[in-house]
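Take a look at the following structure, please.
After this line comes subunit A, so read on.
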Amino acid sequence: MKDVFLSNCEKSFLQRIVSEGHRLDGRNYNESRRLNISFGSEYGSCIVSLGETKVLAQVSCEVTQPKQIRPNEGILYINVEISPMAAPQFEANRQTDLTVYLNRLLEKCYKDSKCIDLESLCIVVEEKVWSLRVDVKILNHGGNLIECSSIATLTSLAHFKRPDVTRSGDSVIIHTIAEKDPIPTVLYHYPVCMTFAIFNNDVLLSDPSFIEESVCTSSTEEGINTGGGLLVVGMNQYKELCLLDLNGAALYDSNIVHKAIVSAADRSKEIVDLVKKIIISDDTMRQKRSKINFADIITSEHMLSLTQKELTIQLKNYNVDDMTSKTERMQVEDDVKSEPSKYDVVPSLPQTAEIVSKKGGSQWIEISSDSEEDQ
Partner candidate 1 sequence: MAGLLLSPTEKVFILHGVQDDYRSDGRSNIDYRPMELETDVVSHASGSARLRLANTDILVGVKTEIDVPKPDKPDCGKLEFFVDCSANATPEFEGRGGEQLANSISNMMQKAYHSSQAFNLKQLCIFEGKQCWKLYIDILILECGGNLCDAVSLAVKAALFNTRIPFVKAALMDGGNIDLQLSDDPYDSKLLDVGSAPLLVTLCKIGDKCVVDPSAEEENCSVISLIVGLTGDRKYYYPKDADKQQSVESKCTTIGMNGPGSVAPKTLKDAINQGIVAAKSLDEALGQALLKERQQNIGIKKHSYGFLK
Partner candidate 2 sequence: MGMEKNVSKDFKLKPMKCELNFLSKSDGSTILSQGDTVAVVSVNGPLDIKSTSQSIEKSTLEVLYCTKGGKPSVADRYKENVIRQTCETAILGSLYPRTGITVTIQELEDYGGLLSCCLNCTCLALLNSGVSMRCVYAAVTCAVDESGDIVLEPPKHQLQTARAVMTFVYDSREKSLVTSFTEGMFSEDTYKEALARCHAASDLIFSFYRDIVSKYANVI
């Protein structure tokens, strides 16, 4: 990954306005950007946008063998991908430290916090279990990837429904969604990661934007650390802490962590309520058989957007079968017209045949010696 450099002016300007109580986009210290969740047509796929940051999450499932040490538990994989789509500095097909870090945070938050009832994913003990795979794709990196992707993961997991199965003897029948209603995943609790940017060891900004994130973790030109850093707090709706992660400078004062946790507690409740509400409303929409599709996120009011519903064209009706009689006739004509082939086909050596151009054009070097084969 190429590094993104910030100029000293940018850094010091940002630091100054933060110390004076402002933020670049006019928010308060603990005000978050607008959270928007939209669902795709399938279960378990959603796009979460937090301000400009956009993350796509998709849950898929397949039947696999369980791990030997946990024969009655399903498996959960989380896979984060940051493509050049997120921001130009990312390279294609290469894992960056950020990807690994993000992946690990999400694993800690959703796998290690045991929020999913993995035992309910078991079909046949020691033989068949469901393996859930969450693919998190960063579409736009506008800062606070952690919070955004964690909401995306949570929403897609809560939204996901796996196909129903019935066991008859040895075989397991997997029903399609049309045959039997799919089953939702059981979540014991809903953890969410929230990020706080720490400036000068006393200012706490919730939901930092990209530039705030980069300024608070970078040092000034003299190499003196500014006492800033990023604090990640993972918390569920019951205000239980699932994860704490700090990077950047060491903290002088532990009170700031406490402050962050208090503010995270409120926010997590807010987010989880929103997620739950939006999933319920989505469900009722689906039950009314109205179509839900990612196409809905395309707004029509925007200056740079366009919708055209009626695209029609007048064409003659054409059927292949109607034409066959004529086609055959044409082919007959063709055959009559076709000139004698320019090429000779000669069986030369055993097992071998050649096309030789009749006028004997280009040079041909003999290669085969298979004549001695197979007495």
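What we mean here is this: a contact is a pair of C-beta atoms (placed from the backbone, for glycine too) under 8 Å apart; a residue touches a chain by one contact, two chains touch by 3 or more; residues count from 1.
The candidates came about this way: all candidates are chains of the complex that A comes from, given by their letters.
None of these values were measured; they are calculated from a predicted model.
Engineer: Which numbered candidate touches subunit A here in the complex: 1 or 2?
Structural biologist: Here, the candidate touching subunit A is 2.
Engineer: Sort out for me which residues of subunit A touch candidate 2 in the complex.
Structural biologist: 2, 40-41, 45, 47, 52, 54, 56, 58-60, 81, 83-88, 92-93, 133, 135, 137, 139-142, 291, 293-295, 297-300, 302-324, 326-327, 330
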